[in-house]
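The structure follows.
Apart from one protein chain that is not included, each protein chain of the complex appears where it belongs.
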Amino acid sequence: MNIKEVIAVILIIAFFLCAYFLFPKPVEFSQTVSIILTILLALTLLVIGVMTFMGRYIERRVVFLFVGIALTLPFFMQFDLPVPISPEVQAAYDELEKLPEGSKVLAAFDYDPPSAPELQPMAVAFMKYAFQRGLKIIIMGLWPQGPQQADQAIQTAFEVIPELEDKIKYGRDYVNLGFQSGNEFVILRMGESFKAMFPTDIYNTPYDSIPILKNVKNYSNIDYCFNFSAGKPGTVEWVQGAVDRFNLKMSAGNTAVQAPMAYPYLQAGQLDGLMGGMAGGAEFEKLTEHYDKATVFIKSQSFAHAVVIVFIIIGNVAFFRGRRRKK
Amino acid sequence: MTEESWILPNKKTALVVLILLCCFSYTAGQTSDDSLNIVKDSLLTPPPDVTPVMPKNVTAEDIPNDAGGSIRITWDLSPDDHVGGKVKEYRIYRSDQIDGDYEEVGASMMGQAGFTDNSAETGNQYFYKVAAINYQLFNGETVWQVMSETDPIGPMKSTAQWFNMDRLNVFIGIIILCGSIIYFILAAKGGKKFYIRKIAGIEEVENAVGRATEMGRSIYYIPGINDMDDVQTLASMTILGKVSEIAAQNDTRIDVPVSRSMVMVTAKEIVKESYSKVGRPDAHQEDQVRYLTDDQFGYAAAIDGLFIREKPATIFLMGAFFAESLIMAETGNSIGAIQIAGTAMPAQLPFFVAACDFTLIGEEMFAASAYLSREPKLLGSLKGQDVGKAIFILAILIGVILESFGVDVSRLFSVR
Amino acid sequence: MRREIPMAITFIVGFVFLFAYFIPHPPFNEFENTFNDSFSIIAAFAIWLGALNLIKISLVKIFKKKSDVLHSSFIVISFLVIVFFGFYDGIRGLYADPVFSFRDQGTGFNWLYEYVYSSLSATMFALLAFFVASASYRAFRARNLEATILLIAGILVMLGRVPIGDLMTGWLPDAFQISNWANWIMNIPNTAGQRAIMIGIALGLVSTSLRIILGLERAYLGGD
Partner (left out) sequence: MDWTTFGVWLAAVFTLGIISFLYRDNIFYKLCEAIFVGISAGYWLITFFWDNLYSKFYSQVTDPVDPQWTPWIGFVLGALMLTRLFEKIGWLSRWPLAFIIGATAGVYMMFYFVSNAMLQVSATILPIYTGSISGAISNLFIIVGTFCGLIYFFFSKEHKGAFGGAAKIGIWFLMATFGASFGYTVMSRMSLMLGRLDFLFGQWLGLIK
């Protein structure tokens, strides 16, 4: 460690301590400051581009730095971005709209806290929408932390619309069956019997004494399924195990990285609708008129995308420059 | 009458008025009691003409191609089944004797013309009745309910089948595919030679190992993060067998940090065997294969640390990878190692293509161990796979043409 | 015998499970489930082998090789701490009324999970934000036709899936809107490519599985 690095570390620690104890909260930039900062960011990138053109290449840590800045700044900025609705999100929403009040919807939460930034906004919007529409929700998870994420989503929905908390009763309007290990085999076995896989709910209430589960034996008693998936087991397993074998109707919210794999199923009609990543979340928030995290995050996301694209261009400048040299 | 007389009536009128009042209040009391009863009655007894017409054509059939235990009951909707109509739901009753006690086994919402009874015991005979129900709710309680139920139908038994006819097409498909693979394996065994094209990633394996030998550094082999219950991990293990043999021949250390205990057990066997196969069992060290953690990112963090500190010259990433693929591949790239990757995870392929020197795409990874072994039998199986591919390609071509002329052929490949 | 019996087991079990797919009759319909449960139980035994291996290698480093002492001792200590809480909370939960699970709110195990494990895991995952940027900076270069196709598809999808794309082309007719292009790429060429890869994988997987069942690939058995 050289002296510069020591100073940098001390400065970083000092910054965080100041931020914790001294800064006014929350910090918000005015519109002018926001614009100035955006222009500054753009100018620095331009300078890097020019330098690359002159033959001075940057190392990857510079890319890291700019991505970090692009992700952080919009948190504090004030501006709005339009969010157009893509057909697959619209389809998911339309299918939900078609369900009559009192329909039983199976909500499978197959993700954990690391993937929550992408999926939690969707889950919150979904829960809020379902409760307002009077859909009956049966929650389960193939990932150990999934059911807890569902609980969090419900809590957030109650915080957003306090009157829901009085209207919605556990056991009558929704139930959390908890986690069951066994991946796709759980899905298959639920085709015969839910109870075999979930003898009790998450609070150890026996399956048969939960009102909402009366007459729910297997998928044939479920009107719709919604899956929030961050990997395996997830949407692919649900499609293969439940949709293909038991004719369950289903839409899914996926992390953006999972989404491309789900597209073939969407195209083949095995999935009705699909919400991919933060953008899908923001679109769903717009459709359900619940503006929350995804709507905020999508701004940072846009900035970061722009920065990545600029760096791809800079990379190509470097590449073509190098090739001309060789010739 | 004056106003005063109203205010101060004489005794006679007062008496009359009193009597009249008593009579009135008595009758009034009478009528109010009566009217309450009438209101109550009107709630308790259904108004006339609310009884729905019962559903018709009730049928029950054993669900085919299953393990038994399910009977499907279907009916034609009651003519009263429409929005605002007299049918609220259908209830299904079951008994094991035609005139026995019928108990409810489930209900379907209005508009639904079927119900699957999954609680039937295989082999028992049952009779079913379907009832169209209309009811009135008041403060969440049913105040009245009327129904008209059908005559019982049956007897019906559910049975279990020994072959799922719905999957006949899959059966034929897998028999053809396995048949052609086995045929070409046998043909290769009999001495027939097949042309197998070059696959860049696999061709480079020996060079990559050679590079590590030249540089005097080690090789890292990462078998993905899934357990032995993933065929990709099995494929990765067979490739490890070949790679560690080459490494043992070149006297280059191969390190296999794994994230699953059973993979550790298997990899230990494989690496040990490779060293003794090339006659250098003494060069094998017990800690070449080591377990880190079952956790996806814990494993990635540890692998990153190992890459940065040990600086291997060559890295193999073969098996089932998820998000950690790029964390590892980028770190591997930053230390300048030659990287050969292979996975059947479509979502991770782009990152390997971007960050590694060579990538085996899906099927190519499964072909790698056969290719590396150069054993004719195994190469024969690749030829057999190609036949399968050719059949699928032909099926798509012919199917598209037929489908364009309105013949439904895609059904032949769909599976329930 | 050390190789023959396992090979026979693989052969028999492989074929039985293969054909069980076509037989709905009990007990074959339960085979997949039985396998899955058995696998979970075997894995629960096997993980002790892994954990012991990790601890052994760390202890050897600390006491014999005297290298990486700090690093290795942190591994051992943090492992022991969470294992202690896992058993302590789990057993306590079994005898409590009402029964609770080791991962419920309020247990020491859950605290470790929430503040230590989760934050480490989520941050490690989040590093991808940076790696994906540097990988695209390096890899998305128009080296040749194939690379250029990759580059164009990537940029269109990247732009089309966030509002910037719409800011750029929102005023144009539908056919020129970048988000529509992105959707088209996702739905059409992406589907086609994914499908080819998926069908190929299925064939490769069937062939590999068959070679394993037939005992042609038996590296996993090791030596005699």
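By written order: A, B and C. Residues from 1 in each chain.
Throughout what follows, contacts are C-beta pairs under 8 Å (C-beta built on N, C-alpha and C of every residue); 3 or more make two chains touch, one makes a residue touch a chain.
All of these numbers come straight from a predicted model, not from anything done at the bench.
**Student:** What are the shown chains that the omitted chain is in contact with?
**Tutor:** The chain that is not shown is in contact with A, B, C.
**Student:** Which listed residue, A:117, A:147, A:253 or A:273, touches the chain dropped from view?
**Tutor:** For the chain that is not drawn, the touching residue is A:117.
**Student:** Using the document's contact rule, name the residues of chain C that touch the chain not shown here.
**Tutor:** Chain C touches the chain not shown through residues 2, 5-7, 9-18, 20-21, 30, 32, 34-35, 37-52, 54, 70-72, 74-83, 86-87, 90, 101-103, 109, 111-133, 136, 145-147, 149-158, 161-162, 182, 184-203, 205-206, 208-210, 212-213, 220-222.
**Student:** If you put the missing chain back, which residues of chain B would it touch?
**Tutor:** Looking at chain B, the ones touching the missing chain are residues 169-170, 173-174, 177, 194-197, 199, 228-231, 234, 262, 265-266, 269, 292-295, 297-299, 301-302, 304-305, 308-309, 346-347, 349-351, 353-354, 361-364, 367, 382-383, 385-386, 389, 392-393, 395-397, 399-400, 403-404, 406, 409-415.
**Student:** Name, in rising order, the residues on chain A that touch the hidden chain in the full complex.
**Tutor:** 1, 12, 16, 19-20, 23, 25-27, 61, 64, 67-68, 71-72, 75-76, 114-118, 144, 181, 184, 236, 239-240, 244, 255-257, 259-260, 264, 267-268, 270, 276-279, 293, 297, 300-301, 304-305, 308
The working rule: only the chains that are shown with their structure count from here on.
**Student:** Applying the touch definition from the top, give me the chains sitting in contact with each of chain A and chain B.
**Tutor:** Per touch definition, common to chain A and chain B: C.
**Student:** Looking at A-C and B-C, which one has the bigger number of contacting C-beta pairs?
**Tutor:** B-C
**Student:** Hey, how far is the Cα centre of chain A from the one of chain C, in Å?
**Tutor:** The answer is 19 Å.
**Student:** So the centre of each chain is just the mean of its C-alpha atoms; given that, what is the distance between chain B and chain C in Å?
**Tutor:** Here chain B and chain C have centroids separated by 17 Å.
**Student:** Please list all residues of chain B that touch 2 or more other chains.
**Tutor:** Residues 67, 297, 323, 346.
**Student:** Out of chain A, which residues touch more than one other chain, so two or more?
**Tutor:** In chain A, 60, 114, 260-261 touch at least two other chains.
**Student:** Mind listing the chain A positions that touch chain C in their complex?
**Tutor:** Going by the criterion above, the answer is residues 60, 63-64, 67-68, 71, 81-84, 86-87, 113-115, 144, 181-183, 185, 188-189, 204, 256, 259-261, 263-264, 266-267, 276-277, 279, 298, 301-302, 304-309, 311-312, 314-316, 319-320.
**Student:** What residues on chain A touch chain B, complex-wise?
**Tutor:** Per the touch definition, chain A meets chain B at residues 60, 100, 114, 192-193, 215, 217-218, 220-221, 231-232, 244-245, 247, 257-258, 260-261.
**Student:** Within the complex, which stretch of chain B touches chain C?
**Tutor:** 65-68, 160-164, 167, 170-171, 174, 177-178, 181-182, 185, 227, 229, 231, 234-235, 237-238, 240-241, 260-262, 264-266, 268-270, 272-273, 276-277, 287, 290-298, 300-301, 323, 326-327, 329-330, 333, 344, 346, 349, 351, 353-355, 361-367, 369-370, 377-378, 381-382, 384-385, 388-389, 392
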